[in-house]
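Removed from the display is one protein chain of the complex; every other protein chain stays in position.
Read from first to last, the chains carry the letters A and B; within each, the first residue is number 1.
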Amino acid sequence: MSDQAQSGNPADAKPIPFGQGYKLIGRDYSTPDLPAKVTGRAKYAEDFRAEGMLFAKLVLSPMPHARLRGYDLSRALALPGVRAILTPADVPPAAGPHGERVLTAEPMFQGDPVMAVCAVDEATAAEAIEKIELDFEALPFVIDPLDSLRPNGPNPRAEGNVWFGRELKPLKWTEADFASYANGQLPMGHAPSAWSYGDLDAGFRNAALVLDRSFVTPDVSHQCLEPRSAMAYWQNGKLVIHTGTQSTYQTVPAIARWLGIPQDKIVLVSEYTGGGFGSKVTGTMIMLVPALLAKKVHAPVMMRISREEEQYLGRARPGFQGRMKIGFDRGGRITALDMFVICDSGAYGSQFDVIASGNIVSLLYQPPAMRWRGVSAMTNTPTRSAQSAPGGLQGIAIIEPILAEAARKLKVDQVALRMANSAEGPAEYGPVREGQRAHATSCFLKQALAHGAEQFQWSQRVAQRPRRSGTKIRGVGVSLSAFSGGTIGYDGLLVITPAGKVRFHSGIGNLGTESVIDVHRAAAEVLDVPWDACEVVWGDSSRLLPYTCASDGSQTTHAMTRAAHALGLECRRRLQEVAARTLGGAPEEYEVANLRVFHPGSGAGMSFAEAARHAIALGGIYDGHQPNPGVHPATQAAAAALAGQGLVACARDRFPHDGGTYSYVAAFAEVEVDVETGKYFITDFLAYGDVGTVLHPKSLGGQLLGRSTLGMGHALGQKWVYDPHYGAALARRFYQTKPPTILDVPVDMQWNALNIPDPQTPVGARGVGEPPVGGGCAAILNALSDALGDEIFRRAPVNADTILTSLEAGRPMQLPLATGI
Amino acid sequence: MAVVRDIMAPFDLLQPSTAAEAQRLLARYGADAWVLAGGMDSFDWLKDRIKKPAVVVDLSGVTELRGIRPWNGGLEIGAMTTLAEVANHPGVQKNFSLLADAVRHVASPQIRNQATLGGNVSQDVRCWYYRAGWPCYRAAGETCFADTPVGRNREHAIFGADRCVAVHPSDSAPALIALGAQFVLRTASGERVIEAEDYFVGPNREITRINLLQPGDLLASIRIPSDFAGARFYFEKVRDRNVWDFPLLNVASAMRVSGGVIQSVRLAVNAAAPTPLRLRRVEAAVAGKPPDASTGAMAGELAVQGAVPLQFNAFKIPLMRNLVKRAIGGVEKAVWA
Partner (left out) sequence: MPEPEAPPPGASAGPALSRRKFILGVIAGGAVVSAASYRLLAPRAASRPALLGGERLLTLRVNGRLRRAEVAQQETLAWTLRYKLGLTGTKLACDRAECGSCTVLLDDVPHYACSVLTHTVRNRAVTTVEGLAAPDGKLHPLQQAVIAEQGFQCAFCMSGFLMAAAGFLKTNPNPTRTEMAHGVSGNLCRCQDYSKILDTLMHGAELMRKGAQA
């Protein structure tokens, strides 16, 4: 249905030059948020100040699991300048029996907030915290999920250790289940979640090679550069809150729900958000602390979150302990795949990663027979959340090193092996539900792999000799990668003003992916208006926002270009009607271009400015007084509130859509390892995307390489380190948790994209934020094993210590299955 | 008492302009005073509120503690000279590039613009238990949290452990030891000049200290004699990230070669022990031998004799062996087609 859809056979698809056939889509431009950002004028949450503002600081649990038996606040409250202390008794109840609370009397991890102090300044608040006496009863705790699964293993909370749907129950495996632990293979006892399809036994029976490998992936904090600070005050019964969020639109209902107040009593300001990566999807309950304190002390309250607090509260990707058995035929095609994962879901709630891992593996590599089993375990470690490609990264990091090993053992080229297994077209994935499996909208990953291999000069690099020189060894790696890339059914809203401007109302969070601005160009494209006649308002819920997806799951580009395209069509129709009703004739006789609606034969027509004035005069459906009934009630309300400001148009994405929308990346890397120090450098990297139509090339490049590097961090050194005896976080600072620096990646990383439109969406564009992440990690892992062999590592990250000790011993030497090392 | 790891507690900031004035202030306030140079280590302790001195004596205004001047054919570097100033100084680059090389591997550009040479050699250990404020031996407690069956000790010591297994994190210290530097201290009883390696105090001597300075003492300058001016140098630091991170291990050597054999050599490693280690046995063993691969290999093996690994840091043994090997025998360079 796309204008640019090619023949049905994806093998025939060819890359398309960016912007071909469009005036705006696929062209570079500068987003309007940049001038404020470069001059320092852009205000992030903690940059705001309000008259009489007070300051809050959190009191965190020093213990991984404890019950607050009592406390003495008297000395703290007596300190001059202290205004209030919020305790667990002052906060709303948790969502469900095991949900996260704002403040808790039963902290579930070291760093779980227990109280909050409000004072005239931060120094006083800090001083007051040190005057608080807390009396805790220590409770059993679990840091490593496997410890809790052992016979008689401790439970992280009284109810159990493993999530069965939304219920936490005890699950203990037998000593027999744990027999494999001693030789480094993941025990596989009962798993609450499982699915399978195909004939697994036959697949393994007929395989030329079967590999069974365990692999551990790290817990990695999001570490948004902007800590999740928030400032709140109450004015005329309304809560005004300044914070950073991945969704301006979706955050308001979340806060309203948590506080138990109507949505129209909340004004959220979040024009600039300093990173999210899944950790600021609609904000977190921590936002409520300043809101609740502000109510209590009748003054604005700022809560600045410190970097150490961010380590506890800032969310993280759950680490996996995984095991995978794969059968291959002689050509490297997978014959059967048996996947078992334990997901460390942290303290509150089960993480989606566990489910996603199986779906992504089944989609990307198309095993003809597959079984997936998953355990989502609770531990007394900080709350996890989605992080760019949740579960996708972990699944890819577990399978890809096995594919690399298989290719070596079968003497099949790495790219060829992935070509043999890669998804293609409307590929099926996941379990069988009601007799059938889900399928993707489209997939051109084989083309991305082929063109990427050519651009990366894969064959030349593989053939290059010597591979070892001096103390250095070079290795090359390739990885497939994919993640979800879009949803449907959201709304767009615009006003053509009497000044002749087209003003888009954007409910998308501004994280720097620039989808907050980019997607509206799809509407401008339909209206054929020059971009400099368009403006976008964003970042403030009082600015009347349409029903908008949250910027997570890489859905925004797809979902909101669909909504924008619908909006463009709706607005064009209204313009034609205004012209026809004013100038005569039938609406469809009028054309819209270059800020005019006109009759091509007679030349009669009007400017957008005039059309806006006529729309106001006509009223009703033209100026917002009678909003499009087909849109979400929230969009209708926003349009109605804009009534009379000009031609007000709103529309919902109702375009047909068949399949699950995913985006794909082929990632290529070269590394150079010093075998005497274990130190390695990534010398080259390429991410080649199949992300549908390219909307904004420079932004796309930033996403492809930025998110690839986010994935690389998991290979290069990012992790949590926990002392299992005290349940305490040891790696808390950047020099300990190791987010990659500019000198840890090649100075010249490359990216490219096919720009082949997705056939199931009118603009053809899919999301790109998350799809590169797994590839960024696994391409590095595969390049390392290409250089060093298969007996070096069984976990990520891979560091000098891993490499040196394993080279020395000739076998993987790290503790094989433990977490937090 | 609940804990908060943010916001420095108040202190009185004293800003002397001469060393004598600084010493007077330090004498007056004794153990209540904290000496502030570049602050890169100090601010961690202060912001974590683990240390709450009543008085902070800021040395940044003491110009006499700053700068690099000729000294006996070598150089004298004021303790308050920044690492960037050291790295960019023509005299350091010309004759003592080992030191320039070492300080260029410290942390990040902004830190090198502020951190001082005196601070870099005097900084405290980075054991994550100790730095989190746990009551370990080094903090006058009764245990070591890192050296337990499950303690996390990948970064910790393979030599010199005595209850405390933390390592010394300085990159400049081994270079200064290799260059035969002398540290000039100003104490209540007058000036005292000591060999670089004698400045550092291990847990076997006094577990709650890391160097010789007593309350009231100042490290005034570091003198680099001409002995190894323009000699053959080797420095290498292995760290996880290429910016910011402390060494997993570093090595520094200074060597005079004549007639194809090593005439004199000084060799030191750091992050292997609670103090920088001068490897005298290795120095003696390689003297008179050619600085080649086989001498290097012998040196490397000798260097790690007696190493005692903990649960997670056994990699430091081959790492130290190989770094010493390179420092003596050179690196086999990679040549790609």
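One rule holds in what follows: contacts are C-beta pairs under 8 Å (C-beta built on N, C-alpha and C of every residue); 3 or more make two chains touch, one makes a residue touch a chain.
What you see is a predicted model; the values in this text were computed from it and never measured.
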Out of B:229, B:243 or B:334, the sole contact with the unshown chain comes from B:243
Pick out which of A:12, A:434 or A:748 touches the chain that's been left out of the picture.
A:748
Checked against the full complex, the residue among A:706, A:764 or A:816 that touches the missing chain is A:706
Given A:673, A:715, A:728 or A:780, the correct residue touching the omitted chain is A:728
The one residue from B:201, B:229 or B:293 touching the chain left out of view is B:201
What residue numbers in chain A mark contact with the hidden partner chain?
28-31, 34-35, 37-44, 46-47, 49, 62-63, 66, 69, 110, 123, 127, 130, 133-138, 140-141, 154, 222-227, 272-277, 304, 306-307, 511-514, 696, 698-699, 701-702, 705-707, 709-710, 713, 724-728, 733-735, 739-743, 745, 747-749, 751
Contacts of chain B with the missing chain: which residues?
1-3, 6, 8-13, 15, 26, 30-31, 33-47, 50-54, 56, 58-61, 65, 79-80, 84, 107-111, 113-114, 116, 118-119, 122-124, 132-135, 138-143, 145, 201, 208-220, 242-244
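Criterion: only the chains that are shown with their structure count from here on.
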For the pair chain A and chain B, the C-alpha centroid-to-centroid distance in angstrom is 42
What does chain B use to touch chain A in their complex?
1-7, 9-10, 49, 126, 128-129, 132, 145, 148, 150-152, 154, 236, 238, 240-246, 248, 312-315, 318-319, 322-323, 325-326, 331-337
In the complex, the residues of chain A that touch chain B are 57, 59-60, 62, 115, 122-123, 125-127, 129-134, 306, 308-309, 464-466, 469-472, 474, 672, 676-679, 716-717, 721-726, 728, 730-732, 734-736, 738, 740-744, 799-802, 804-805, 807-808, 813, 820-821
